[in-house]
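Only one protein chain is missing from this complex, and each of the others stays in its spot.
Order as written gives the chain letters A and B; numbering starts at 1 within each chain.
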Amino acid sequence: MRKEQTLTWWGRFVDHDVTYSFLHSPVTVIASIVTVLMIIAAFCAPVLTSYTPFVPGSLNLLDAFMPPAWEPGGVSEHFLGTDGQGRDILAAIMYGTQVSLTVGLLSVLLSIAIGIPLGIIAGYNGGWVDTAIMRIADIQLTIPPILIALMIDGVTRTSLSSEVHELVAIPVLIVSIGLASWPQYARITRSGAMVERRKDYIAAAQLIQTPTALILLRHIFPNVVGPTLIVATIGVAVAIIIEATLSFLGVGVPPTTPSLGTLIRIGNNFLFSGEWWITLFPAFTLVVLVLSVNLIGDWLRDTFNPKLR
Amino acid sequence: MFFKSKPLILAGLVLGAVVTQTAVPAYAENVLRYTNVGDAPTLDPHALNSLVTLMADVQMYDALVMRNPDMIKVPGLATSWKNIDPNVWEFKLREGVSFHNGNPFNADDVVFSIKRAQAETSQMKGYVNTIKEVKKIDDHTVQLITEKPNPILLDQLVNIFMMDEEWSKEHGVETPQNFSGKQETYAVRHENGTGAFKLESRDPDVKTVLVRNENWWGNNTYKHNIDKVVWTPIANDATRVAALLSGEVDLVTDPPLQDLNRILSNDKLKVEKTSQIRTIFFGFDVKSDELRNSSVKGKNPFKDVRVREAFYSAIDINAIKRAVMRGMSIPAGMIIEPPINGYKAEWDKNRLPYDPEKAKVLLAEAGYPEGFSVQLDCPNNRYQNDEAICQAAVGMLAKVGIDVRLNAQPKTQFFPLITGKGTDFFLLGWGIPTMDSGFIFDYLLHSDGSWNASGYGTPELDAKIEAIRGIVDVDQRNKMIEEIWIQVQKDMPYLPLHHQVIFWAMSKKLDIPIEPNDMPRFYWATMN
Partner (left out) sequence: MVNFILNRILQSAIVMFVVALISFFLFNFVGDPISNMVGQETTVHDMNALRERLGLNDSVIVQFGRFILDALNGNFGISYRLQRPVDELISERMPATLELVFVSAVIAMVLGVAGGLFTGLKRDHWLSKIILTSSLVGVSLPTFIIGILLIYIFAVKFNWLPSFGRGEVVDLKGGWSTGLLTVSGWKAIILPSITLALYQTTLILRIIRSEMLEVMRTDFIKFARARGLKSRDINYGHALKNTLIPVITVAGLQIGSLIAFSIITETVFQWPGMGSLFIQAVQFADVPVMSAYLVLVAFFFVIINLIVDLLYFVVDPRLRSEIKN
């Protein structure tokens, strides 16, 4: 079983006709456009909409439960209708997407930043290093992320004043969710690294006394990172969904600054009552967002996977 | 290739297996399928004073004094009672009554049950702590002797269920559950009452089955035709409603407000409603010298009644009623509701009007023209739409310059803030099982009240509250109750919001009177 090639990430990137591959995958092009548009809509919300759904004083309860503009009773000022607090749904979705994207992306980055290095080190070294890292991962995996977040949230709630707590609520969520899911990445990279280190090219690299760090970075990392990317793209969705679940339990983002997940959770209460727009529009946004991110992830993986070339 | 169509084949198999209509079994007997949000933790009638435990027990156990659907006190296991001395009540017991295991009911069981309710581990002792002695006169006569006159003894006895002394001794449950013991006690999942239904099976959180007690003394008084009750709690709101809509249950006593229209649009279902004995209000910390979480340092703005009045004027209760409560609440000007003794409609119906301009003026007069910031502690799983009420209030207060940070959390984290008196500004609801103002005075308005997180109270008021505990003269007592309320209405330590309304959604086949305690009695029901 000979290794086909051992180029570095960067080498492959330059080598590869990325543009060609991208343009010949219409699905990826559409997904990218949608993702970029959503990111722009999310982070430019203050410019794009005059509503300030996160400022309680600007809400008027008299505007509550307005249907979308094209339904009887709807008004064009609230194109997608309003929720039970009189919040404009379209504006709430834009701001909520911002919160969800921030929580989703940063928490996955955090788990990757912890999980992949630990997984590679464990898999490559084996022995007690492996044992120690994997047992810590086991402990971590055993406690559901929901509980880890409950604990971290509880600690910060009791140890910080509520003013500070409100400021750190989102970072706390990111850290809780990020911490809770690093073992997945560690375990997957570890199993890859265990297989990889037995291969001849690694032995060759060791023979010419390549520094271990370099072996890990240039040889092991590119070959084990593929499967983690699959988990990572779904991981963004999972992080957003865990965040929604936490708000289900009352410890997510504050209800006055709802994320996409929180909007769905709140709207969930109105599913049977006829105010479908409160849930369906945020839910639709979430589906489109997650789908686009995953489709881009698929393309990236297929394109950059050394074994598929 | 075979796997090409495998997912389709599987999907077909799954569908094929399910496309058989779930037939509603034809019951020869009348089975009432009931659901609510959660099960009774224990069936022991004295171990836990919670609504759902009382609700479960009232089907199987009887008290000396009971209530009819109009909340009037009627004979239960006692057929008559009289006050032979201000401190002595004599009860004539019903004859020929037997427990579910066949043991006869007599005066010894009454003595035993009241003593059991007074035990250290009992949670019902608050209802019987004025009783000094229980005396058996003969097999069917007992006397209750109180330390001092107790005007609400009969109301308290409604909640004290009668147990069988022999059965309790036989199973080692002479006292209620003591948590330090590591074993389950027999009375947690078994019963031996005299009541309308017998326990057939019990699987806590999952399914409890009750069957009609053919020998119940009340079968002639309450002509119910329920042969069996199947109680399956469903914790999730939407699922509970779905179970009703799909015809899997006949009665839901706690449907979410927003789903009522959906339920009413189903022609097999109906909704009964009545005003509940529970009022929702905001409370202010009027005692501390400085608030815990506020921009105001060195002083407590809530000590100034003008600030409290400003908050009151800033709340648009009708908007909350319309948008948050879906029209299903009764705006309140008092923190008690009919039929509580002490209630006055002229106060309750005349809330301070919604007037944000006046609120700003009052705040400026009090020295806060720019407003200030404060934290609102709010439960998010206790009262009807509690978190949404708080959110709406945050928006309204923001319009008069008050920057409110909402701290909404589950009741396990919220209630310690109240009983530990660690909150500046909070949402609370209160109900009164004794139907008398004295109850709320003791807990919420006396300086030492265990739930008085506002810290409100003056020595004069405390003295009056303590005095009415022992006054039997109805007129004199009611006059003092009124004096206390006049003071409280003026001081506004609590900002009344609304009285809750309760709803029971049910199949049109079912008739069951709804009552303000939110406790269905299945022996009042009929099915056709």
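Just so it is clear, contacts are C-beta pairs under 8 Å (C-beta built on N, C-alpha and C of every residue); 3 or more make two chains touch, one makes a residue touch a chain.
Everything numeric here is computed off the predicted structure, so don't read it as measured data.
Between the chain not shown and the residues B:38, B:69 or B:353, the one that touches is B:38.
Set against the missing chain, the residues A:61, A:121, A:205 or A:286 yield one that touches it, A:286. Along chain B, the points of touch with the absent chain fall at residues 3-4, 6-7, 10, 14, 17-22, 38, 41-42, 44, 47-50, 120, 123, 125-127, 177-185, 188-189, 203-207, 232-236, 238-240, 242-243, 245-248, 381, 410-413, 415-416, 419, 430, 433, 439, 443, 450-451.
Panel shows chain A; residues 1-2, 4, 27, 131, 134-135, 138-139, 141-144, 146-147, 150-151, 153-155, 157-158, 184, 187-188, 191-192, 194-195, 198, 226-227, 230-231, 234, 237-238, 241, 244-245, 248-249, 261, 264-265, 268, 271-272, 279, 283, 286-287, 289-291, 294-295, 298, 301-302, 305, 307-308 of it touch the chain omitted from the view.
The rule is simple: only the chains that are shown with their structure count from here on.
Our note on geometry: chain A versus chain B, Cα centroid distance of 43 Å, whole angstroms. Within the complex, the chain A residues that touch chain B are 55-62, 64-65, 84-86, 161-163, 166, 249-251, 254-256, 268-275. Those residues of chain B lying in contact with chain A across their complex are 237-238, 241-242, 245, 256, 258-259, 261-262, 293, 316, 319-320, 322-324, 375, 380-381, 387-388, 391-392, 394-396, 398-399, 404-410.
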